[in-house]
Structures are given as structure tokens and as C-alpha cells.
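One protein chain is absent from this view; the other protein chains keep their places.
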Amino acid sequence: MMKLTRSLLLSRNLSSEKLLVGKVDDVQEALCLHSFLSRADMSTTGAGENPVPRIFAPYSIYKGKAAICVDPILPTFTKMDSGHFRVDRKGCILLTFGPAIGERKYDWGKKQVFALSATEVGSLISMSPTDTSEFFHDPSMKSSNAGQVRKNLSIKAVPDANGYFISLNVVNNLTKTTDRFVVPVTTAEFAVMKTACSYALPHIMGWHRLTNPQLGDSAKKSSKIDPQLLDLEWDK
Amino acid sequence: MMKLTRSLLLSRNLSSEKLLVGKVDDVQEALCLHSFLSRADMSTTGAGENPVPRIFAPYSIYKGKAAICVDPILPTFTKMDSGHFRVDRKGCILLTFGPAIGERKYDWGKKQVFALSATEVGSLISMSPTDTSEFFHDPSMKSSNAGQVRKNLSIKAVPDANGYFISLNVVNNLTKTTDRFVVPVTTAEFAVMKTACSYALPHIMGWHRLTNPQLGDSAKKSSKIDPQLLDLEWDK
Amino acid sequence: MMKLTRSLLLSRNLSSEKLLVGKVDDVQEALCLHSFLSRADMSTTGAGENPVPRIFAPYSIYKGKAAICVDPILPTFTKMDSGHFRVDRKGCILLTFGPAIGERKYDWGKKQVFALSATEVGSLISMSPTDTSEFFHDPSMKSSNAGQVRKNLSIKAVPDANGYFISLNVVNNLTKTTDRFVVPVTTAEFAVMKTACSYALPHIMGWHRLTNPQLGDSAKKSSKIDPQLLDLEWDK
Partner (left out) sequence: MMKLTRSLLLSRNLSSEKLLVGKVDDVQEALCLHSFLSRADMSTTGAGENPVPRIFAPYSIYKGKAAICVDPILPTFTKMDSGHFRVDRKGCILLTFGPAIGERKYDWGKKQVFALSATEVGSLISMSPTDTSEFFHDPSMKSSNAGQVRKNLSIKAVPDANGYFISLNVVNNLTKTTDRFVVPVTTAEFAVMKTACSYALPHIMGWHRLTNPQLGDSAKKSSKIDPQLLDLEWDK
């Protein structure tokens, strides 16, 4: 069993999110996509800018008690005085969990997120059919709220080696709440996650920029990509 | 053995296809490509528009009793009011089967198709040399014809672990017909399928757009890609 | 052991090549690249055209008795009346063998080539450390010289599972000659071949065009890529 702790993630403020989302119906049909879209609509309206268009294509797994969406988030780059670029904010694979509230209905207003770092993705894609991985995040680490919110993601092989249970536990001492999501994932669905995350890994590390010099121009732009969207999830 | 059911596929109407194709000779030499090309020619002529050029490069396996073509179909994207894009129609790996009617001759007018979803592709690419996968599609699901056409694709390891049998069974209660195709596939051919489908998987999920921001412009265009071509296969 | 026969390859005429290459010194230092470059220089000079620049980056393995170069060749595309594109000439992985004639010296004027098809590449990349693959090409198949030249490529695991022997045998009944090359390849070198060929496979199949619609423009151009370079190796 691998245990990794990541400390640079600040959780989004759930209550302020509800405020922002406003009249958007929290209870939706099976559209994990919704939670992303409302956020994106928000950020453009609110900022009054014209950010680079984002493309939403999460891989979603809907099960009886909860759903999970898998979505790569690219790193951002900063141009230095020398004219060169360096990674500013690291990319991640964002896992979004939503609880089921009926047949094919999920309450994305009660979602919780977990952002896998490059190394955590390395752990996921190297799992054998009998492995277990566990990751701990303290989204408030290095702030005065350190230790108040604890997130625990576990990926456990099903005993008969026919898939995995992906579970997220969020214990919030500030709001005195505990959220728990369990999504059973088939071998086929996990193969999609592994293959897609292996594809995404060099990209969330920023290596696609290294190996495609002609992307230099877009590096500048990408640093403008919808900062609000990222700030909601963590703050390096 | 994995069993997956996919319900969002509507089969194309075979009889109307024959009508549309008109004078195109149904009996062709070993050119699986033909069935794609005639369709593409149709859609441009018929629509009078100027769609984004499509590129045809199916991987074809010709065997004694039938042939199979493997062809990735990209997702389409929709621009939202916010200026961002979301996946509109999901991509797939399209398998096209045609019966043999002579030496190196296949009747593509009698073809049947099976569109593998991302998760079904995940199942295919994670198969061990002794695994078996089976997929069921009801192309008319959620319509009044639900249950009238049943498609069953099976990929079975050859006992001596030296390849696979890929079989498609289509039972159509409306036309009182049953079509069955069996294509023996060597280990080398299956390795091509696995490698090419692993490559295509993030693309049919739309993740190549997420990780290549500079593709933003083409996202708009791609929603115009030859809709007829896709409507023939399914209707989400 | 897998046996595959490929019949659509016509061998280049060795004697005419020597004529064309003219004063270029046949005996070179360890530069497999040389054989490609002289050919490329020829074709532009000869044709008087301005073809799309080609980029030469073969992976070369130099050993005591022979050297081998591995080089991907992209497919070419043809624009159809409909405005769409289809694969015209399939791509391949070109293996070029040259005999050693001294320390780190190879005689590329006596080279022999073997063009691996997509399926043959599938065979190579799926080999286990104890597997053996064997491929047979008759470059004159379907011509009056059918059967006169027989090429046999074998990839055999070294008994202690510590690499492979890659051998090419060319028996030419027209010139009454037999050429034989054997290159011992380490596990590390074979891993490079497998990884690079897995990367190249979707590209030689033309699937990179399917999944990158914005490449549409270059499809037109690529059909102009140095035809002489390809005609020398085979004629579909």
C-alpha cells in the first residue's frame, strides 16, 4: 500500500461556492459536466474578461450511490524576464465526486474534489489488479486552518480482482461534517482511467510544451486561463 | 468475462442506405474503405455545404468469411454562451463488418457496425491473452423500437492463446433477419488494435482538446463535421 | 512463432541506385543517415520541384558485423472529389541494414531494406522476451519477377532472454546473390524500438490525421512528399 501526503492544496470554500452558483439547480440529472459548466459560466461573467476558451470533457462514472468525474487540468506558465517560460501552477487530474439522490440523479452542489498530483497519478497508473493506493490531502496546510479539513482518497482492488473501489472521505472540523463517497469502478473503467491519465501525465507536468516548441506562443495565453476556475480548487 | 450494455446507439437504417447509395456497386474488391467513402461523398453532395474535410484511414483485417474495419470517430464540441466548449456527441471506435462473397471480395452493402464507447475500448485494451469480452447494444433503446434489434459483439481468446475471434451478431426482429460475422484476428493484428485504440482513446474522450489549448479554434469547426456521417450510426 | 507474408512490396533496383548515387562514396563512417541523405538530395535535384522538406532522424544500432537503422515513413493521402482525404500509400517502419567493413565503418552502398507494415509492427511491439517473429516479403510479387527475390526478416530472442538477434536474408535469383545481416540488439535497444514503433504505429496508419482535424491542410501537401524516395522501396 502506498501512502502519499500532499500539502499544497487549499480546498475551495463550499459555502461561498453555493452563494456564487446561486439559482443553478443543485439537483441535476446524470451530468457531472454541470458542475464544471456553472463554474465556467460564473468566472467569465464575473471577471468581465475574455479568457482562453476552456474545453470540458470529463470522463464520468455513474454508479448507484455516487458518481466520479475525471478531468485533467493543465499547468500554467509564467514568462520570465529572459523571455523563457517556467511552470507557474502545476497541473493535476481533478477527481470530482457527487452523491446520488435518485435514479441517475446526482447532487453536484454537494460535490467534493480531490486533485491528484503528477506523483499520485504515477501511483494510480502503476497499480496492479491487487494493489491499494491511499492519498491524504490537507487542503488548508500552511494556513491557520491547517489540520481542520482532512481528505482521504483510497483506491482498493476488489477482492476477486475484478475492479476497484474508489472512496473519498472528507472530514471537516470547521463545519463539523463528514462526507463519504464510494464508487465501484470496473476493470474496463479503470483501464480508461489508467490510459487517459497516462496520456495526460506528461501534459499536466508541462512536458508537452518542452517537446513541442511551436506551442511557445500559447504558453503566454494559457497563463490567462480562467484563474478563478483554478483558485477554487487549490492555491499553491 | 466482462459484460457491458450500451443503450444510446441507434442503428442506421439499412434499407434507406441502399436507396441513398444508389448505383454504387455493393460488391467490391477488398476495400473496406469503400463503405466510408460512398457515405462521405453522399453527405457533401446532399447537404450542399462545405464541411471540414474528413480523413479516412481505417485499419482493416480481411479474412476468409468476413472483414473488419477499425476507425476512430472524434467527439464533437458545442460552444456555450460563456465561450467555453463542452463535448456534444461522444467519440467512439467504429467497427464495421462486411461478409466475404468470394476471394478477397466483400459485400459492404451488407455491412453491420458496432460503435465501441470509451469504456468498451478500455475493456478491449486491457484484455489479457486469455480474456473474453462481450458487449451488448440495443440501437433503438429509448425509442418505440426498443428491444427489436439486438447487437452482440464478442472478443474471445483462441484456446491456444494465439489470437482472438471477434464476432458480431445482429438480430433484427423488425426485418426478421440475423447477421453473424466472425473474424479471426492474430496476436499481431490485435496488438495493432490495442495500440491504435489506446492512442485513440484520449482523443475519442476529447482529452486531446483539454491538453492542447491551441486546438480551441478547430473545436468550433469540428462541430460541423459531416453530421450525416454520424447520424447514420447513432443518435445520442 | 508468428509468420507473416507481405506481398505488396517491390524492391528497389540496386544497380540503378548505384548509378544514380554516382560519385557519392559508398564506404562511409558510421552514418546510416548517409544512405537517406544521398537519396533525398537526388530526388530534389532530379525532379526540379520543391517538395515538402523531409526530416531524417533514424534510430541506428551499430554492431560488429552490421548496422540497422529504424525509420518511420508516413502514409500519403489523396484528396477525393468530395473534398475528403483517404490514405493513398500506407506508411511503414523502414529497416535499413548495412554491412560492416571495418571498425565503425559500414558500406551503405550494399544496404538492404525491409519495410514493416502496421501489422508487422504490431507483431514486433507485442513480442515477449522469449518470442520469435519471422516475416517474409516478395518485393516482386504480382509482377513477372514474382518469386525471384525473397526477403526474410527474423527477430529471435537470445536464449538467456537478454536481447534479440535481428537478421535479414535476401536471396536474389536474378543477380544470383544472397545477402545476410545479423544485428544483436540489447534489451535496452529493443525497448527503444518497441516504444518508438508504438508511438509511430498510429502515425503510419494515418490515425494522427483522424484525431487531429487541424492537420487537414498538410494532408494535401504530404501527397507531394518526395515520391522518388518512396518509389525506391516499394510500389503498392
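Some observations on this one:
Letters A, B and C name the chains as they come in the text, with residue numbers starting at 1 for each one.
As a convention for this text, contacts are C-beta pairs under 8 Å (C-beta built on N, C-alpha and C of every residue); 3 or more make two chains touch, one makes a residue touch a chain.
What you are looking at is a predicted structure, and each value in this text was computed from that prediction instead of being measured.
Interchain touches from the omitted chain, evaluated on the whole complex, reach A, C. Shown as candidates are C:K111, C:H137 or C:H208; the residue that touches the absent chain is C:H208. Check A:P53, A:G163 or A:G206 against the missing chain and you find that the one touching it is A:G206. One chain is missing from the display, and on chain C it is touched by residues 33, 37, 40-41, 44-45, 50-57, 59, 71-72, 74, 186-192, 195-196, 199-200, 203, 208, 215, 217-218, 221-222, 225.
For chain A, the residues in touch with the chain missing from this view are 2, 4, 75, 77, 79-87, 118-123, 125-126, 198, 201-202, 205-207, 209-216, 219.
Keep this in mind: only the chains that are shown with their structure count from here on.
Viewed as a contact network, the protein chains form an open path, each link joining two chains that touch.
Once the centre of each chain is set as its mean CA position, chain A and chain C turn out to be 44 Å apart. Touching of two or more other chains is recorded for residues 215 of chain B.
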